[in-house]
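Just one protein chain is left out here, and the rest sit where they should.
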Amino acid sequence: MAVGESQIESGSESVAEDDDVEARVGWRYTVAQVKRDTTARWGLYIVSFVLFVAVYALIDSNLSRLTFGHVSNYRFAQLLPIFDHPTHIPPPGEGRAHVPPYFPLAEQSWNPLPAGGTLEHPLGTDRAGRDYFTRIVYGTQVSVFVGLISAFIGLLGGTLIGATAGYYGGRIDDVLMRAVETVYSIPPLILIIVFTVFVGGANIWYAVLGVGITFVPVFARIIRSRVLSIREMDYIEAARAAGVRDRNIILRHVIPNSFAPVLVYATLQIGVTILIVAGLSFLGYGAQPPTPDWGAMLRTAHGYMHSNVWLSIWPGIAIMITIMGFNLFGDGLQDALDPRIND
Amino acid sequence: MSSEPLLRVENLKTQFFTEAGTVRAVDGISFEVREGEIVGLVGESGAGKSVASMSLLRLVEDPGEIVAGEITYKGETIFGLEEGPNGELRERDDVLSNEEIRTRIRGNEIAVIFQDPMESLNPVFTVGGQLREFIELNRGLGEDEAKAEAIDMLREVGIPDPEQRYEEYPHQFSGGMRQRVLIAMALACEPSLIIADEPTTALDVTVEGQILDLVDELQAKYGTSFIWVTHDLGVVAEICDRVNVMYLGEIVEQAAVDDLFYDTKHPYTDALLDSMPRPDRTVDDLEPIEGVMPEAIDPPSGCRFHPRCPHAREVCKRVHPEPKIVAGDGEPHRAACVKHDAFDVGYDESPPLEDRGPTPSGEDSADTDSESGLAPNPTADDGGERRE
Partner (left out) sequence: MKLLKYTIYRLLQAIPVLIGISVITFLLANLGPGDPVSLMLQGQEHTEAQVRAIEQRYGLDKPLHERYVTYMAGLLQGDFGRSIHYRRPVADLMLERIGPTLLLVLSAYAFALVTAIPLGIIAANKRNEPTDHVSRIVALFGVSTPSFWIGIVLILIFAVKLGWFPSSGLVYPWRSPDSVRGISSYPELYYETLRHLLLPMIALGTLQMATIMRVERTQMIESLQGEYVKLARAYGVPERTILRKHAFNVAQLPIITIVGLNLSTAIGGAVLVETVFNINGMGRLFVDAIAQNDYQLVMGITMMLGFLFVMGVIITDISYAYVDPRVTYGESD
């Protein structure tokens, strides 16, 4: 019975647009599988939570008791409504500071509040007196956007190069794939640092671009092999015989049909991206202080790791949970598309 | 009939406990294998042939389990249940332990040949190494003796240059050659019984012929008994002495090979024979069996074949027939069909199921039939009653 129903549904859709039936049925199947698969469901929960926190931090500028004071160094923040909230900085040793999460203070000699110290600062404050919890929350934004954007750059570049290589074949294919192989052969972290520092100067946007570039090879390979295999399929042959131009075939059939597996891969890559960017920031070549980036926070905290242990712990946990979410979700998607292993 | 058969299977039931429900893959089959004969186990895919044959080695994969019946081999009990003091079923004491089954039965008493020669050999070990390992294990020979034996066996099954081929890897062999290797493997362990699970299905017709000839020849020479699992009645005619026809986990007909072909007693066997291409018939004469076999998870009531049976009558939906002797002088010919007098359940008086006639479009009939297979078709009831 269930089979009959889904046939009817997909049938009525196919009236609208014949071309995409295959892709849509695939999507529907994927969604159904994700709902069933525990791994994918948990991944989805975590990813949704992280995205929610990121967006929430974007919207609610009055997030903590702390608002923005000095935001000029931080580009995301320029998009946000700015509340002029007075900053309270007592003389060293007297009382607690109230400092916004972006406040570009040099690290001071304040004793940071320990974790769980007060309701106001559940994770305490850092050495500059900034609320750590708020900074962790804002860190979500940086990680998530950086992850999404660089995975997207890799996806876009890879699709372009892979499709071109697979479509033209011959010498163009050779040259492009050799180039891609070369980029692949330099360890990503090294390549990104060299790229960031020599081309752009230490800056999060160049880091994002660099990470994106290092992902181009894998996506290019996947897309290329899909293009090559789909080219040989019967319905593509038929379209070609009917006089449809190759370029249109690639754009309308091949790329939509390769999209599901590539997207799964992209989901898994987001986790890797966040991992790499955290490493970059930790080395000082990603997000720069006072940006509340987890990697950069760990870099700062590393200097005080003996005296202020927890400052080195929280950002790491945040990174771990976020990446875990994307990995779980990606794994679940993969299982949904290839149920052979985890049935 | 006088002496005890090599293998006796009685009322064997193997079930798979899945999320969707219990799949009764093998549902109460009984048959025997005598010394030196080739017994066929025939049916469509999904009939339970392979599960039945693997049950004989107690190698049913999870979530499957043998739940009832008795398997006796050379007087030893491979499987058997008894009623415990509290009325629960438990394994009998004389049932061989897992360890005994592994060391004494598998390989050295009962060997197998699988369907897919491409996948059955381990790709990273040499053919000779695999052969030698099984020979060492099952015949207790030393390394050198086992190697000599392996090379002899390769020669025996018609592999040229056996000394050289011994050192080669499976991917260097053709499909037919690999199947010969698997036959050599089975014979080299000197078992009394070989289970051949569709061993020629994956091969070309010409290669299939060669393999069948080879088996025929070697069987005569070594006197090994075979259980030949197949869906191909042509192969059965060529090689088997006696045949068991399986449908949905049950044996529906059991006879000597000639009786089965020339005096068919079950409509399903008839249908199988009619769907088989033969030189004396044109394509137009071929009659494919109506519909598809229903799922073993929820078999039809009464006779399991009735939704597809051209002779089905009202009574077939109600009465579930066990195989009974319906003919045969020396060799009993059993069939599980109520149209035979032996059953006496009022088949002749029962009204036929009306709308069972052949449908013009193959696909349509497949759909309706598989549906009615899951739940008896209500329109069939109405039609039947209106008629008389």
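For clarity, chains are labelled A and B in written order, and residue numbers in each chain start from 1.
The rule we apply is simple: a residue touches a chain if its C-beta (ideal position, glycine included) is under 8 Å from a C-beta of that chain, and two chains touch if they have at least 3 such contacts.
Since the model is a prediction, treat every value here as computed from it, not as a measurement.
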Among A:Val183, A:Val244 or A:Leu263, choose the residue that contacts the chain missing from this document, as touch is defined above. A:Val183
For the chain not shown, which residue from B:Leu6, B:Val39 or B:Leu57 touches it across the whole complex? B:Leu57
Provide the residue numbers of subunit B that touch the chain removed from this figure. 54, 57, 59, 102-103, 105-108, 111-112, 114, 116, 119-126, 133-134, 137-138, 169, 171, 182, 185, 189
Subunit A positions in touch with the non-displayed chain are 178-179, 181-191, 193-195, 197-199, 201, 271, 275-276, 278-279, 282-283, 285, 295, 298, 302, 305-306, 309, 312-313, 315-316, 319-321, 323-324, 327-328, 340-341
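Methods note: only the chains that are shown with their structure count from here on.
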If you average the CA atoms of subunit A and of subunit B, how far apart do the two points sit, in angstrom? 55
